[in-house]
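Of the protein chains in this complex, all but one are displayed in their positions.
Every chain is named by a letter (A, B and C) in the order it is written, and numbering of its residues begins at 1.
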Amino acid sequence: MRRAIGLLLVSACVALAAGCGEGAGEGSGGARLEEGWRAYSTGDFDVAVSVFEGVAAAPEATAEDQYSALLGLATTHHLRTNPDFPRARESYERLGELETPDALRQSTLGLALVDLAEGTAGLEGRTNEGQARLMALLRDFPDDPIADEAVIHLAASLLEPMPDKAAPAGFSLPPSGREERGANVLEQRLQTDPDNRLAPSMHIMLANHYKSIGQMREAVDHLIIAEKKGIAGVKTRSVVLWQIARIAENELKDYDLAATYYERYAREFKRTTLFYRARESLERVRALKAQEGA
Amino acid sequence: MRSLWIKLRRYPALLLLVTVYLASTAVVATNILRGRSGAPGQGRKTILRFAHWQLEPGIRSAIDDLIADYTALHPDVEVRQILIPEQGYFQWVNTQLIGRTAPDMIEVGSGGAVGWSLWPKFYARYFLPLDRYVDEPNPYNAGTPLEGVPWRQAFFDEMEGGYSEELQSFFRVPIATSTVRLFYNRDLVRKVWDGPFPETFEDLTELCDRLKAWGEEQGVIMEPIAGSWYNFRQFFNTYRTALTADYLDRLDRDFNGTVSRIESAAPLYSGAVRMDEPALQGNFALIQELAEYFAPGFTALGRDEAVFLFLQGQSAMITTGTWDFEVMRVQAEFDLAVAEIPLPSPSHPRYGALVAGPTTEAGLRGGFPMGVIKDSPNVETTLDFLRFATSLEANEKLNRTMSWLPVAEGARLAEHLQPFAPLIEGYASCITYDAPGAELAFEQTFKELLGGKIDYRAFVESLMAAYDRELPGGVASEFRNGEQTLSQQIRFAALRRAALAGAVGAEKALTADSQAQYQRIMEAYVVQLGTRHNDIRVWIDSVAAKP
Amino acid sequence: MARERVRLSQLRSYWPLYLLLLPTVLLVGLFMYLPAITGIRYSFYLWDGDEVSTWVGLENYRRAFSDPVLGRAFIIVLILFVADLFKMIPSMITAVVIHRTTSDKMRYLYRLLFVVPMVVPQMVMLLIWKFFYNPVVGLLNAFLSWSRLLDLLVAANGWLVQLGLAQKAIFEAGVTPSWLGDSDLVLPALIFWGFPWIGIIGVLIYLSGLEKIPRSVYECAELDGVGWFGKFLYIELPLIATQVRVNLVLMIIGVLKGYGLILVLLGAEGGPGGAAMVPGLYMYYKAFWAREAGYACAIGILLFFVIVVLTWVNNKLVQVKK
Partner (left out) sequence: MSRMSEGPGARFLKHAYLWVMLALVFMPFYVMLVVSFKSNAQFYNQTWLPTWPLHFGNWVVGWNTVGVHIANSVFLAVTTTVLTLAVAIIAAYVFGRYKVPLGDLFWMALLLLMLMPGVANLIPLFNLMKRLNMLNSLIGLSIVSAAGGQVLCLYVLRNFIEDMPKEFFECARIDGASHFQQVMHVVVPQCGGIISTLAILNFVSTWNSFILPLITLRDPELLPLAVGLYHLQGAYVKEWGPLMAAYFISAIPLVVLFAFTMRFFIRGVGEGAIKG
């Protein structure tokens, strides 16, 4: 049988050898990097890795190329379909050694995210490490846009129910106090820099948090602000409008508010399955309002 | 040489075989040579391949007409259809994609099969993101009201039918759309029913009874409604929505207007929502009542067999979508008519009080969506063909000939297709019974119920048993998939972030303005995250609440 | 002929033999073993058939053993297997009858005729049988109701219910049975499938065995006044034991691996109530519909062991007397 196995290995090698069709094509650092990033975005991770490694190892690579290549390499290892955290960690660290502020930020954020991911996967203490890194990032670069994303990830990791083999549902809610911390992180950021580029997203997160703990008034307020600050995604926007109206009607019994937002929904989103419902509800709340008036 | 000839003569079979073989080899060789798609620029014709599963008669020829019109403009291009039956389609596409042998464009719509849920993953890996094309105007709209309008604005749904929420990016080009209706054989109906076609469920059943009776006295086979499992589901979904739409406020815990699979499954699991509540019980009672009028064993009949029964006049009605309309028109030797699926009137003794209303079609999106394979050698030509197919005139003509609904903004609906115009008033479906992990069990037990094998109590028992057995696993894998979607979004966000942070080449690799996309993705991400957290909480609660 | 033994020491002169083996070894190793091994490997993974794969150890197997659907599938396939044992008899009888026809010309003619239907495409058989079972317009129901057998079935069913031998009414008056749409009738329908169950290959194999019987044996039997059945029992059956065994093996493999028919006929869920969900089909369902290829592989391995055991048992039970 050993013989047979050996045979298989041989033939396997043959197969692999035949399979390695696409050799690393030549080209300037820029072009190669673009190729790499494109491969990354379309999910051809093996290609991306080989390209980025190639550039990063190339002696003539400029500092910018190095930066882009290492960042790409780390990100690919980190976010590919079957993540390879050790190698991601290692490349993020190499990235950090480049000592340009950008590189440093990206590497810190990356490392933090890897920590968090491993924490979710069940490694002890990783979650705390990750959160610590993120806070450090916030402390060191408070006014760099990257801090915004850091805030979101930090808040997310504080707010999320942790997977928990022991719990019957496979998840357990965050311990008391952790969620508040999550909310605080977001609120602080919104105080210091109320119009950062991710502000709407942060408000939505806060709204979700308040919804989950039943403070509907706060939830609605945050949604309204988010909507005012301008939401880029059309679908997201429709959801937000609907949520405001629905919560206002069912939870807050604030029919004025409900009416205004149902109206906007019905006006702006004719081509959604909720359109008819919105119009109907609009009638209803108007009627209710009239009653209150009378 | 000569000796060989003598040898061969001794074995006529061999001789024959050799000749035939040589001949066939020649044919095969020529086929292969003709099949070689020359890269553009060379003398040879560019060959576009175009795979879809619309094997309904009439559609193929309609698309051939479209192709003819296109090749008339571009003599150097040849477009070939590859028709794959629906049963095998997903498996076929799946393998072609993995094998990197997929044709230039393939239909990537949502069919019933379990596997379809995997499309988003495929888009990211194998398909061309269209964001950088959808804002350019469609040249083929020159001289029409849509001249100069960006491509996506030239669709009735602003091309939302081609937008992938998960990936926040355009991946599909819809070329037609459709709605579901009740088709009936007016000649047969007239025999037993004067006045307009039934508009309420009670009239419908009345009509069916009369048809049955008529069939018996005439001594001919008469199964009032032609059904296969496929056609039956359309009925079921309509009534499911009609009777359970008002569960929205009870189930939609995060007020986002839609009921996630978990939001629907968890309460059933914990018993917060019970199968013996009037609406749910009524839902199944109604459908059982209706099933009486289907051909016996319809759950095992194929879609083609159902259409066959209807066309042969053995059945008077059938529910199906626009896509079957053309074949019906061509093959029906009777007066074919179309109506909406009748709902119980408010005065109906048992179901009247439970009915919320019809299913809305306001959310209708472009269908028959074509995806472009990113490593096809002819991407530009493929896109050009799709631009042509979706241009006002071509699209109107295509859909008139194949009897679908056009997707080009402002395209006129052919007269005979008016009944298919989307209905705005109505509700979206709410409860789904085939909870994560229990899909197979639901389908099986449901068929048992319809076949009269088991009564409702037994049905509920075995379904709930299946819930208890399968749901924890199913929900877990549902959450795993959710994680994948999230990490996808983080992956795309990271690319934009890299671009914004000045990583060489990242900006170029992008399909649109990175700043805007970055924000959109992060928004979508936090919304997803909210839904996920909500789902988890719902699940935790219902596990805790389960006696 | 005893095979020539080649010792390691002689390999210097005999190495070309391996050269001759190489093509086969390559073909089989590359296209049959490599995939099989990969399959085994993935049976320890949570694998979606494409690229998402995480090591889960024996999880898939644990799951398989606690999976009621799979257990039921094995019972169903067992039933089919037993049925197929009986379905072997017609081929045997036919072979014997052909063998006993005295005129050689006729004997040859019969073989010829029985071979011809081999050319009918499987898909045609399938379509025809499916139509034969069609509840509305099928031949079977037409025949049953014409010959009043249906009423008989209904009555019998009624009695059984009364006697408490059957719980539910399978046949009801005025309702045409839907053979492929009724969870209680699917299996019978599948068992009756392919009537009269004459596999020409089988027949030929038996015949070749029978030919070895010397006429003298028959003559003695005649003298002792052994009846036609006695002859079958004492002369023919023992002498075709080898052939029976061969056919049995082929049959076992075919039945346990098989799923194509049910797939095309009843779909991937194995028909109403999953009444025809056999292991092979379940494996297919998991691999290509539920995209749990890892689990599918595990099922495949289990199935493999079952087949091995059965074949072994078969070779132990059906002893060949030389």
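Observations
Assume a residue touches a chain if its C-beta (ideal position, glycine included) is under 8 Å from a C-beta of that chain, and two chains touch if they have at least 3 such contacts.
It should be emphasised that the depicted structure is a prediction, and the values quoted were computed from it without experimental measurement.
Of the options C:L58, C:A156, C:I201 or C:V313, the residue whose C-beta touches the omitted chain is C:I201. Of B:V307, B:M370 or B:I540, it is B:V307 that touches the chain left out of the display.
Screening C:I191, C:I213 or C:V246 against the full complex identifies C:V246 as the residue touching the chain left out. Considering the full assembly, C:L139 is the residue among C:L58, C:L85, C:L139 or C:L152 that touches the omitted chain. The omitted chain makes contact with chain B at the following residues, 12-13, 16-17, 20-21, 23-25, 27-28, 31-32, 34-35, 49, 55-57, 80, 82-88, 91-92, 95-96, 98-103, 303-304, 307-308, 311-312, 324, 327, 331.
Listed here are the chain C residues that touch the chain not shown: 1, 3-8, 11, 14, 16-18, 20-21, 23-25, 27-28, 30-36, 38-39, 42-43, 49, 90, 94, 97-98, 100-102, 106, 108, 110-125, 127-128, 131, 137, 139, 195-196, 198, 201, 204-205, 207-209, 211-212, 215, 218-219, 222, 228, 242-243, 246, 253, 256-257, 259-260, 280, 283-284, 287, 293, 296-297, 299-300, 303-304, 307-308, 311.
Quick note on the criterion: only the chains that are shown with their structure count from here on.
Note: the chain lying farthest from chain C is A, by mean C-alpha position. Here the largest set of C-beta contact pairs joins the chains A-B.
When chain centres are taken as C-alpha averages, the shortest distance to the whole-protein C-alpha average belongs to B. Rounded to whole angstrom units, the spacing between the C-alpha centres of chain A and chain B is 30. Multi-chain contact residues of chain C (touching two or more other chains): 52. Those residues of chain B in touch with two or more other chains are numbered 484. Those residues of chain B that touch chain A in the shared complex are 124-126, 129, 157, 160, 165, 168, 248-249, 254-257, 360, 362-364, 374, 424-428, 472, 475-476, 479, 484, 487, 490-495, 497-498, 500-506, 508-510, 515-516, 518-520, 522-527, 529-530, 533-534, 536-537, 539-540, 543-544.
Here chain B touches chain C in the complex through residues 87, 90-91, 94, 98, 113-115, 118, 221, 223, 295-301, 305, 309, 314, 440, 443-445, 447-448, 451, 453, 469, 484, going by the rule given at the top. Those residues of chain A whose C-beta lies close enough to touch chain B in the complex are 29-38, 40-44, 64-65, 67-68, 71-72, 75, 79, 81, 83, 102, 105-106, 113, 145-146, 149, 152, 156, 159-161, 167-173, 197-198, 200-202, 204-205, 207-208, 211-212, 231-233, 235-236, 239, 242-243, 246-247, 250, 270-277.
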